[in-house]
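Yeah, one chain of the complex is gone here, protein chain that is, but the others are all in their spots.
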Amino acid sequence: MEKILTKKSFPAWVKKLQSYTVYSPEKQENLWSYEVIQNPDKLNLEHLNTVLAPKKITYPQREIFLQFNTSKEGKPQIKEVLPEEHPAVIFGVRPCDAKAITLTDKVFGEEPKDPYYWSRRNQTILVGLTCNPPPSPNCFCLSVGGSPHSKEGLDILMTDMGDKYHIDSLTKKGEKLIKAAENLFKPASSKDKKELEKIQRESEKKIKREVKDIKNIPDKLKDMFESPFWDEEAMSCIRCGICTYLCPTCFCFDITDELTSTLPLKGKRVRTWDTCQFPDFTMHSSGHNPRPDKASRLRQRMLHKFQYHVENYQDYLCTGCGRCISLCPMGIDIIEILNKVREHE
Amino acid sequence: MKKRTGVFVCHCGINIAGTVDVKNVAEELMKHSDVAHSEDYVYMCSDPGQKLIENSIKEHNLDSVVVSCCSPNLHETTFRNCAKAAGINEFQCEIANIREQCSWVHKDKLKATEKAKKITRSTVERVVKNKSLEPISIPVTRRGLVIGGGIAGIQAALDMANSGYEVVLVEKSPSIGGHMIQLSETFPTLDCSQCILTPKMVEVSKHPKIKLLTYSEVQEITGYVGNFKAKILKKPTYVDPDKCTLCDECIDVCPIVVPNEFDLGLTGRKAIYIPFPQAIPATFTLDIANCPGLLPIACGKCIDVCEPGAIDYDMKPEIIEEEIGSIVLATGYDLYDKENMKEYGYGKYADVLDGLQFERLLSASGPTMGEVLRPSDHKVPKEVVFIQCVGSRDPELHCAYCSKICCMYTAKHAMLYKHHVPDGQAYVFYIDIRSGGKDYEEFVQRAKEEDGVVYLRGKVSKIFEENGKITVWGVDTLAGKDIEINADMVVLATAMRPAKGAEEFAKKLKVSLDKDGFLSEAHPKLRPVESVTSGLFFAGAAQAPKDIPEAVAQASGAASKAIIILSQDHLFHSPMVAKVSLNLCTGCGMCVDVCPYDALSLKDNKAEVNEVLCEGCGTCSATCLRAAIEVKNITPVQIYEMIDASVGG
Amino acid sequence: MAEEFEPKIIAFLCKWCSSAGSDLAGVSRMKYPPNVVPITVMCSGSVSPLYIFNAFQKGADGVLVSGCHPGDCHYIQGNFYARRRIALVKELIEYIGLEPQRFKMSWVSAAEGKKYTQIIQDFVQELKPLGPQKKLRREK
Partner (left out) sequence: MVNLEEIKKEAKKILEEGKVKYIIGYAKSSKALMAAPAFVKKPEDIDKLIWDPTCFQNLVKFLLDEKRKKAREKEPDTRPVGIFVKGCDSRAINVLLQEKFITREDVYIMGLSCEDLGVLDEKKIFKKLKGEKPEKIEFDQRKNIVISTKEKTIKIPLKEILAERCLECTSSFPVISDVFWGDRNNRSPKEPFKSLEQIESLSQEEKWDFWQQQLSKCIRCYACRSVCPMCYCDECVVDSINLAITADTTAEEKAQKIKWIEKSPESSENFGYHLVRAMHLAGRCIDCSECERVCPVDIPIRFLNKKLEKVAKELFDYKAGLDPEQPSLVSSFKDEDPEDFIR
């Protein structure tokens, strides 16, 4: 169901959503970041790529699993901690980031479903925004099966049409949001729809970067496991966590116990993000590390995204947001690597 | 893996129990997963108390113990022995100080109890991670080395030898005796210096346990306490002491005359010479620096006349290596350099002498056979001016410190001068008189009253020669008037300095020096004869200006310290020393920089600990950026747990 | 009425001077508030900045490092290194906005029981108005 909402009345709509925690991109100094919106009048959807994808809301960097409390005699008491239920709306979600959430949905949706992830996810409504212009010079969503106006994973897709937004409600959740302030919306005219198509066509043209015939990449990679190629490509890697922590699709984690008291022994078990780029990610307690060097770690990142995940989920573990390219301190460029893979003999 | 720790809380009568609920402390600690047993008792240090600990160690088969009681300084040893007696390693026993640091300083019983719990638990956390350690045992080479053959060195050597230990005594000049042998009489008793010293010198030369190396210098000391190695250079004397009959023939024929060090240049000596008649060893030395040459063609007169053929031009320097267990440094002093004392015309006017030169003039065996005569014209000086604090107590220009002995020997000089020249007049310029010491003050008074020495409180402004006299301008601050004395002779009480070359030597031995270049002791009050390097001790003026009795006393002190080491065949060293985790160490060497004991070194780019030298201060561990080095049984992880316990977390 | 705030102080005392000094305070039956828990280390030079930060993270309201007077260090120089290291920590802590009053260093000799007593008394008085140290403390 397509509707039109004037930019003027956009805040009014958001104000109607008190029952939700509302997130939206917010500019802090030079950076864009998804934050809880206190004042809807300040909403600004002209954002470039946020440093962290909305993943930070649906899959926070730190999740408490349980609390434990031991005593010398008797067995320890354990209390599971689930994120408290609070419905949330995220505005300004870029189609690539929404697509990314559908990917993590699949992973955490495997049986047994991850209760922590889903208790958040089920509560979250994603309101997307068509990318026009692209939010990053390194966008390449088209190459990985996405588009600047892809609806995948979104409950609503908004498109900026100058003084108004085209609102495309895609799910029941989305309907519910619009219902909250129905009178603010008017149906989209056929003229609007025409204009929308134009905008969407143009937005695609604006995506400049591309991975050439990506379809062959997975097979290509299969034969490159032992290739010295990775040593070359990884030379300038400094084994930091930027590419993976900022990636909207990376979902690897670590589980540790954090003590709050040592006598008696009390604490929490928490899940935190982890990354295959840290050397200790695969370190065995024996001291053996199956991925001893930067090359094997870069290879892992590439193969996971463009071979293993494709094998397991028939989809790339990459949505072309370009964050890893824009923020790699050493200029490692996933597109260039893939294009080199393509030419690799 | 869990430990079985026992916690024993002492009431110390009411000293602890009065302010701390000891039962409650014991109960609280029982909650700790590593605590297998805890109890309280009225006096843990009493025999029944110790028995109680021993028994419960056995009964509950504990592997570690915390005793909550008084300061570890008091009963740590007691309880560690007690733990040992019960069959567990002594280093598995730690003391929680809940008396000095808790019950005695607080009033509020509740809060004091809470604190006592924290302190005790903190100690439990430590003990839980304690390792069983064995003291490091170091075999001892039971020989001593004394460096310097002055009175201090002689005394130290004799004391050590007489207590049955072999001693190597090294003296750089041809004879032992040092400065004392140059003195005429000694204050305050005026007994003849040589008469009291020569017997000791002879004793040294005859002592079966003393190996005397004169005309020798220690070049290098390596190793550590109990196991030093000394490299000693024995310079050739070109005379075989066993053959030499002291016939003096060689002296008569030797064409070379140089100033005689022993008489401080007041007389001359030949290139082949004996320093002084009573020299030990009693033999001649050929001073190669001044000899025309060791080739018969160059001169060779002495070798021709030497009946017994004692002279051997082919004698070579030899390096002697000695293994020793402990070392006494007695490198002595020299007088403040002439060069610095130009304002007093010293070195410029023949009749301006320093204290030691005057001693020679007074000495019966001296250049004038004990008559006081002016070096310039051999006339008897009728007016003699003695100036004190020449170079001493003068922070701006010279030495800030007081040379200590000058007040006394100046009084002695003035007095002896009067004994030699009853109709002469002696003046003494002084800043103030420091005569602390047995019979010292009386001695000074005697000089003033009986011998009529005129003491003028003030400084000398100028000294210059004027028609055969030495005019001294000074001021008498008491009378408040300027003084001019036309003296026949001026004697300067020049400052005492560390012996020349002592500095380089100290560097070789890695002993630290104070700002004035004297050896600095481990602790100014409590360890006055020890250096910070264990096994190395100080005696005599090398450490600070001293008079003879003090030097002798310190020498005996140093000797007994040295003997303490030699008296055991093994030394035991605390095993709480640094330990390196090689897989973490990057070999940056910061720990090596900070170690005050040179216990750390780099080997194949990794830090290496010499456990014998390490004192376990842990400065290395705080300096290391990668926590690659820690001190056993007080490791970062232990502190980490102790912090938890101490904040009550 | 609410109970008065009692600051928690961790005192790293060197074994030879400061710990002995606090022993002397005890022997002389001087009195100071029980807010301080001493941790005796071998030398002030062995106190790593990690210990200090960690104490604050674990909820200490104040931290004291105390060693021998310069020149009296049992280990000759340890306290000189400590002096430098602690100066850096102090500057840093102040710079990031933790109240400087919360971190102190002192020289307390084995003879200065009185001084130790005074230091603790003053420290507690200074800390009380500041309230609990929450800035670096871990959430419980």
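Chains: A, B and C, in written order; residue numbering restarts at 1 for each.
Simple rule for what comes next: contacts are C-beta pairs under 8 Å (C-beta built on N, C-alpha and C of every residue); 3 or more make two chains touch, one makes a residue touch a chain.
Treat the numbers as computed from the prediction; the structure is a model and nothing was measured.
**Student:** If the full complex is used, which shown chains touch the chain that is missing here?
**Tutor:** A, B, C
**Student:** Can you work out which residue in B:460, B:594 or B:645 touches the chain that's missing from view?
**Tutor:** Looking across B:460, B:594 or B:645, the contact with the absent chain belongs to B:594.
**Student:** Residues of subunit B in contact with the chain that isn't shown?
**Tutor:** Looking at subunit B, the ones touching the missing chain are residues 1, 129, 581, 583-584, 586-591, 593-594, 602, 605, 623, 625-627, 635-637, 640.
**Student:** Can you list, in ascending order, the subunit C residues touching the missing chain?
**Tutor:** Touching the missing chain: residues 49-50, 53-54, 57, 70, 77, 80-81, 83-100, 104-107, 119, 135-139.
**Student:** Touching residues of subunit A against the unshown chain: what are they?
**Tutor:** Here the touching residues of subunit A are 29-31, 48, 51-52, 61-62, 137-138, 235-236, 238-242, 245-246, 254, 256, 258, 270, 272-275, 278-280, 283, 285-288, 292, 294, 325-327, 329-333, 335-336.
Note that in this section only the chains that are shown with their structure count from here on.
**Student:** Please indicate which chain is farthest from subunit B, where distance is taken between mean Cα coordinates of the chains.
**Tutor:** A
**Student:** Report the most central chain, judged by the distance from each chain's C-alpha mean to the global C-alpha mean.
**Tutor:** That would be C.
**Student:** Centroid of subunit B to centroid of subunit C, CA atoms only: how many Å?
**Tutor:** The mean C-alpha positions of subunit B and subunit C differ by 36 Å.
**Student:** Hey, how far is the Cα centre of subunit A from the one of subunit C, in Å?
**Tutor:** From the centre of subunit A to the centre of subunit C is 47 Å.
**Student:** List the centre-to-centre spacing of subunit A and subunit B in whole Å, with centres computed as mean CA coordinates.
**Tutor:** 74
**Student:** Please list all residues of subunit A that touch 2 or more other chains.
**Tutor:** Counting only residues that touch two or more other chains, subunit A contributes 260-261.
**Student:** Which subunit B residues touch at least two other chains?
**Tutor:** Each of 644, 649 in subunit B touches at least two other chains.
**Student:** If you look only at subunit B, which of its residues touch subunit C in the complex?
**Tutor:** So the residues of subunit B touching subunit C come out as 71-73, 97, 99-102, 104-108, 111-112, 114-115, 118-119, 122, 512, 532, 576, 594, 596, 615-619, 621-623, 627, 631, 634, 636, 639-640, 642-644, 646-649.
**Student:** Note which residues of subunit A are touching subunit B in the complex, please.
**Tutor:** Contact set of subunit A toward subunit B: 71-72, 260-265.
**Student:** Can you list the subunit B residues touching subunit A in their complex?
**Tutor:** 30-33, 121, 641, 644-645, 649
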